[in-house]
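A protein chain is absent from this complex, but the other protein chains hold their places.
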Amino acid sequence: MTAQTTDIHIIAKLSAIAIVLHTAEFFLPSPIFGLKPGIANIVVLFTYYYFNVRSAAYVSLIRVFISSLILGTFLTPTFFLSFSGAIFSLGCLAIASYCLKSKYFSIYSFSMIMSLGHIVGQFVCVRLFIIQDNGVFFLLPIFIIFAFIFAVINAYIVDKILRVAKSHIKNDKIYP
Amino acid sequence: MLPRQLFKAFFNLLFICLLLLNSSCTKSNFYEKKFLIYGTILEFKFFQTPKKIADEAMSNVIAQLNELNSIFHPWQDSLIEEFNNNPNATICDEQQIQMIKKAFHYEKLTHGYFNPAIGALIKEWGFHADEITKKTPDYSLIEKIVNSRPSLNQLNLKKGCFEKINHYLQIDLGGIIKGHALDLAKAEYQKLNIKNVLTNFGGNIYAHGNPKNRFWEVAIQDPFDQTKILAKLKLPPGSAIGTSGNYEKYFINEGIRYSHLINPKNGNAFSNHSSATVFISPQDEVGLKSDVFSKPFYFSDDLKKTQLDMNFDYFFVTDLNHNIYITKSMLEKIEWLFEEGKYFVQGI
Partner (left out) sequence: MFKVFKVGDFLILAIFSVILFISLSIYLNLPSGDILKIDYQNQTIKYSLNQNKKIDLENLSIEINMGKARIRHSNCKNQYCVMQGWISHINQSIICVPNLFKMTISQNMDAHDSTNY
């Protein structure tokens, strides 16, 4: 196998894990509609550090499409919510990876930027297509607080995983 | 890599920010309080004022009102009551003389429509009592009082004391005391450096400052239905509003409503108008003016003439047949809220 096919294999495997996590998360109870820890983002963040933004985008979008098919929410509001969240969060990640040097910004920054992008994307989608009322923005503080908490937790987990991965692969390039 | 101390310091800073935010939030609340003083409701609404200072201001204003009442109450035991009933009594206190001089100034300004010397007329109509009882006055006595033309002019200042020339003269400052109380409150706010507060004393409202991003807004009661609102008005900082209406203290005899507002010109407790509302732009003695200036328009038969005499523009009058007469400048300020077709608005 060439190096490229190995990469594709890994991306496929990561996508599979992301789909499983996303599907599992769907069944978690949540006090407010749409308030979820976003554990699938662990995989996306890992992919970003392991490969690059492009691979992270593959994993994220494959996850959104396939898990919505599995859950039967394809083309429903739930799907568009997670889709717009994923797009915004990937956009933020791309901009961040372009602008922010990893010398100064650690995984926590990227995780927080991604989760904030996710929230903003979902709110924009909700405001534009689902609930056309400015009232939705009054839920924003609650979502930002939880986004912050889960971003830090997710980043911590990814950090641990990457350290293990680094010692296994013996590749210094993937994680500082 | 950063040392742990810096990390801790940062979170401490965040915590302090949160505390500051919290305290600034509690400060922004309104603080409202109502008091019942001599049958009149005194209402305060503070904005962004520490509770302690607000309480101090309110208790000071009430203390001054109690003092005023003990001097000027027209039918309970007071100095003025004694002066009214005793033909040889005199008023020598400098503060009271100043107050009476002030009242006389407004008597001249309103061409006698506001008359603080007609206590005898009000008493004869039976409004010098806590409970209004239906009473037909002695019209011959009323004629005598009116013909004696009571006025504060008939007080003689002799050796620093006021004595009356006309024995029908009885001082009743009821038409000025509410407005005066608002001015006392204004002075108190300035003294205590209170910025934003709305004061309502018996319907006369003085707006001190304004809440964040808006003006104080007051509703004007419908003169024919106390549960309804006639109009709404925004009060710029330092302005006041006052209404004289026939619905406040009155009795009805044979289908005619006799109100506590008595026309000094003819001694009649009856007017063609049901209410007169004035808006006073920010100026000195704004409270007093809000109380006094409504009276000429309430009694006037010729609004245009009274308007020119008084040189005053911001008012409107409702008559007994659901007509509203309003000046152009007042119309720009007001927002009508009555039911469609209930009133007919026309210019003066």
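Going in written order, the chains are labelled A and B, and every chain counts its residues from 1.
As a convention for this text, a contact is a pair of C-beta atoms (placed from the backbone, for glycine too) under 8 Å apart; a residue touches a chain by one contact, two chains touch by 3 or more.
Just so you know, these numbers come straight off a predicted model, no measurement behind them.
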{"item": "Contact with the hidden chain (one of B:A219, B:L331 or B:V345)", "value": "B:A219"}
{"item": "Candidates A:I11, A:I42 or A:M112 - the one touching the absent chain", "value": "A:M112"}
{"item": "For subunit B, residues in touch with the removed chain", "value": "1-2, 4, 7, 10, 14, 17-18, 21, 24-25, 28, 43, 45, 198, 200, 203-205, 216-221, 226, 229, 232-233, 241-243, 245, 247-248, 277, 337"}
{"item": "For subunit A, the residues touching the chain missing from this view", "value": "31-33, 77, 100-101, 103-109, 112-113, 116, 130-131, 133-138, 140-141, 144-145, 148, 156, 159"}
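Definition applied: only the chains that are shown with their structure count from here on.
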{"item": "Distance from subunit B to subunit A - Cα centre to Cα centre, in angstrom", "value": "65"}
